[in-house]
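Of the protein chains in this complex, all but one are displayed in their positions.
Then we have subunit A:
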């Protein structure tokens, strides 16, 4: 198979991580790449190999890093530098105990909405906990437990929201990529089936087939109720 079966319906978690790794993040570099103007020009090595020439991201920031001055780079570069002990990653603003507490509060107060976390919050926090555990100001186990809480609250909400599934459409604002990805096969499968049932129920009505209408109305009625617009 040109594309493995398990990848045809949805993305693998690794692929999602790949996407997230292309996002920008702030770092404190521990070394300087900005070139001094008065440099010894006979050093060819410096001229060539110390320059960054990237094709998927702006390389100006990479060529102008100054030690301990914050700059923004792509996450996977940051992770690579971190691995080499050449930078500190600055945790995003939402990934602090305070902000996470606010988000949990929001989730508890709004039963029908999700808190506006970034689309990659679950994956990003997982990556940072793993690769840069020493770069957080808050104790990491507390952050971890808050992320876990958030995830459980939101999962519960999704589970509750399943009863609103219908054959028409659903609105799911602020759902993150990982959450979408794990829901995708289930939700789209069920909604496809609901649509089929709905079509089977509505179809004869359009043709004006009155005989079957008795049994159908109940069926139709329940579906109609479901299709009233719901935003989770």
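What we mean here is this: a residue touches a chain if its C-beta (ideal position, glycine included) is under 8 Å from a C-beta of that chain, and two chains touch if they have at least 3 such contacts; residues count from 1.
Here is the rule we use: contacts and distances are computed from a predicted model.
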item: Undisplayed chain, where the name is taken from the UniProt record, one of "Protein phosphatase 1 regulatory subunit 19", "Small ribosomal subunit protein mS33", "DNA replication complex GINS protein SLD5" or "MIP18 family protein galla-2"; value: "DNA replication complex GINS protein SLD5"
item: Touching residue (missing chain; options A:25, A:77, A:132 or A:153); value: A:77
item: Selected residue (touches chain absent from view) among A:13, A:58 or A:133; value: A:58
item: Interface with the unshown chain - residue positions in subunit A; value: 1-3, 7-8, 11, 15, 18-19, 22, 31, 33, 44-46, 48-60, 62-63, 76-77, 80-81, 84, 86, 168-175, 177, 180, 184, 187-188, 191-192, 195, 198-199, 202, 206, 227
